[in-house]
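The complex appears here minus one protein chain, its other protein chains still in place.
Naming follows writing order (A and B), and every chain is counted from residue 1.
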Amino acid sequence: MHSLAFDIAHMFAGAMLVASFALLYQRRMSGIVDTYVVHSLILTVAAGWQAYIQDAPHLYVTAAIALVFKTLIIPIALRRIMRRLDIHRSVETVLGIGPTMLLGVGLVALSILLIFPVTESADAFAREDLALALSVILLGLLTMITRRNAITQVIGFLSLENGLILAAVGVRGMPLVVEISVAFSVLAAFVVFGVFFFRIRERFDTLDVQALGEFRGERR
Amino acid sequence: MNAMSYGEIALWLVLGTPAAAAAILAMLPGYRTTAALNVAASLTTLVGGLILLGSRPEPGPYLRVDDFNVYLVVLNTFVGFTTSVFSATYIGHELRTGRLTPAYLRFYHAMYQTMMLAMNLALVANNLGLLWVAVEAATIATVLMVGIYRTHAAIEAAWKYFILGSVGIAFALFGTILVYFAAQQAMGEGLPAMAWDTLLARASDLDPRLLDLAFVFILVGYGTKAGLVPFHAWLPDAHAEGPTPISAVLSGLLLNVAIYAILRFKMLLSANGEALAPGPIMIAMGLSSLLFAAFMLYRRNDAKRLFAYSSIEHMGIVTFAFGMGGPLANFAGLLHMAMHSLGKSAVFFAVGHATQVKGTQRIDGITGLGSTHPTLAVGLAVAVLAIAGMPPFGIFMSEFLVVSSTFAREPLLAIPLVAGVLVAFGALAMRLHGMVFGEPSPGTAAVEASYLPLFSHLALVAVAGVWLPRPLVAWFQAVAAMLG
Partner (left out) sequence: MLVGLLLQGLQMALVLALAPLLVGWVRKVKARLTRRRGASVLQPYRDIFRLLHKEAVLADNASWLFRVAPYLVFAAIWVAAALVPTYATSLAFSEAADLIVIVALLGSARFFLALAALDAGTSFGGIGASREMMIAALAEPAMIMLVFSLALVAGTTSLSAVAEHMLTGDVGLRVTLGLALIGLVIVAVAENGRIPVDNPATHLELTMVHEAMVLEYSGRHLAMIELAAAVKLVLYVSLLGTLFAPWGIAQFGAGPQALAIGIGAWVGKLAVAGLLLGLFETSIAKMRVFRVGEFLGAALLLGLLGTLLLFVSRNL
């Protein structure tokens, strides 16, 4: 049985997964921000679609938050930060891009292995959506781990958050989704509008987090 | 007015006061007014908490006060109050030395109250999602506070805390979603599927394997916030680089809130017969935290970092105790949470005094307190000994109870447990010796901050070591039974 509505929901989840891989693939800073915009745009559409098929109008609010906040405000802020701090470099990675993407596929397999056996009694579409959402989350985590630049780590975290919102809207009828997504967005805002970047910039002349590591612990 | 509405008033005080105070404090300038307002707000919140002991409001879909969280709320508000008193007198010095700029002072006080609000909200939340939102808000507030001195090290600490804390929070949210998913299959959609009371009532209907997976995520997520190994990396730096009152609140309160969240989920799992027993995982994490932290205590040279590792050690013991389960171990765990809260904040108060008079946080820079500041030396010595687990203090009592229940149930586990505790004791005693005795290091200014918080906490810890009031014991026992 292939209900078109659920197939479309799956397509959006799959598209987010591809966007997460695209995030891993990028080598340029501007590319990463643009890919994040696409990622959030897909989330907006996915949330809107879920609002439509679940008949849950509060999810439209979540979609609106994703649209305004994540596709507009945060990328604009990030680009401003990049301009002001004069960051136009390529992203330095811990592993190569190929091995990173292979790890990504491994993580997708892992998330499927985690979710499928424990949700056998559940509705098939919900299971798959949950597995795809967990994959997006894990890929966001991978992006955070394999990148050295503070901005890319933040974008990795933001994509992780997108995955969580996808999971939350995918599960039927979860209350407080709007509040949770607002809270999470506030968290994201605190990072981006951070206090941190300017603090990091003021204190260091670089956004390279490796440089931060010298001040870790008691090596003085 | 009947008793029910006293409860509601109390709840409003506990939640509304910090919220209002945060808003007002964000706008007021000036050190004296804001510090006084901070103290007043914390006192009012404490009063609210005490009233909650007597009369509780009706449980609603979002908020609920039961046996378990009411004592934590009282503890929270009490330590919040005493820390605000300490902070009121401590921050003046920081302002004068220029470590903290006046612009950030408003920020500091506002964030302090926000943090108290978030922690109280997390404790009284009946809804899983609300609990999560509150813990996340507490994370944001503390992260901003840790970085407030804006030195290189502070920024590094705040950034690391931010990243690790956020990833932890994200995993905790996923665990929450999974629990809702399981509940939604059994109970249908909507608010009841996220409320603790309804969840516990229908716990046996929930899919056990889904609960297992959810608990793993919850343990990883909230375990990061509790500083359990291997997710502890943010803790030492955050304690060392933030202002001392914040270290006291982090160690004393926020870690407790994280453990509380884990315990709520553990209760859910225990109520479902087929789900994985959460005990062994918690025992393993607790034991590794204990042993790791105990050995790490030896080479620390920064006073606050030293006691941060001590916090990891104690959270390990608490997790171990709750993992053990059973009435005695649960009782011990609850007692330990309270005693650690009081004792560790007392230690941080003393360390705060010491760092202010000596002008450095390094342990080799703080020596000979016995000759230069005798009262402080006594306070510090008593506090450190209490934390290290010396009888007759409360921590010794709770550790003793944990060990005896372990001996009775799993004697082999008691060996690493006792070994860890002894190793930690040794390290702390050694460090204490250096700080209190020996040649005095330069810095003989008088202590400016108030001694009252320090000694009141120590008095409570000392008393609790030998005598607990009957109602409190009965209460702990009731909660221990709830925890299963």
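By our rule, a residue touches a chain if its C-beta (ideal position, glycine included) is under 8 Å from a C-beta of that chain, and two chains touch if they have at least 3 such contacts.
These numbers come from a predicted model, not from an experiment.
Novice: What are the shown chains in contact with the chain that isn't displayed?
Specialist: Per the touch rule above, the missing chain touches A.
Novice: Would you indicate which residue among A:125, A:157 or A:184 is in contact with the undisplayed chain?
Specialist: Checking the options A:125, A:157 or A:184, the one contacting the hidden chain is A:125.
Novice: Can you list where chain A touches the absent chain?
Specialist: For chain A, the residues touching the absent chain are 2, 4, 6-8, 10-11, 13-15, 17-18, 21, 25, 27, 97-98, 101-102, 104-105, 108-109, 112, 116, 124-125, 128, 131-132.
Simple rule for what comes next: only the chains that are shown with their structure count from here on.
Novice: What's the distance between the Cα centroids of chain A and chain B, rounded to whole Å?
Specialist: Chain centres of chain A and chain B, defined by C-alpha means, are spaced 31 Å apart.
Novice: Applying the document's contact rule, which stretches of chain B touch chain A when the two form their complex?
Specialist: 127, 129-130, 132-133, 136-137, 139-140, 143-144, 147, 150-153, 155-156, 158-160, 162-163, 166-167, 169-170, 173-174, 177-178, 180-181, 184-185, 188-191, 193-194, 207, 209-210, 212-213, 236-237, 300-302, 305
Novice: Can you name the residues of chain A that touch chain B in the complex?
Specialist: 114-115, 117-119, 121-122, 126, 130, 134, 137, 141, 144, 150, 153, 157, 160-161, 164, 167-168, 171-176, 179-180, 183-184, 186-187, 190-191, 195-196, 199-200, 202-204, 209, 212-213, 215-218
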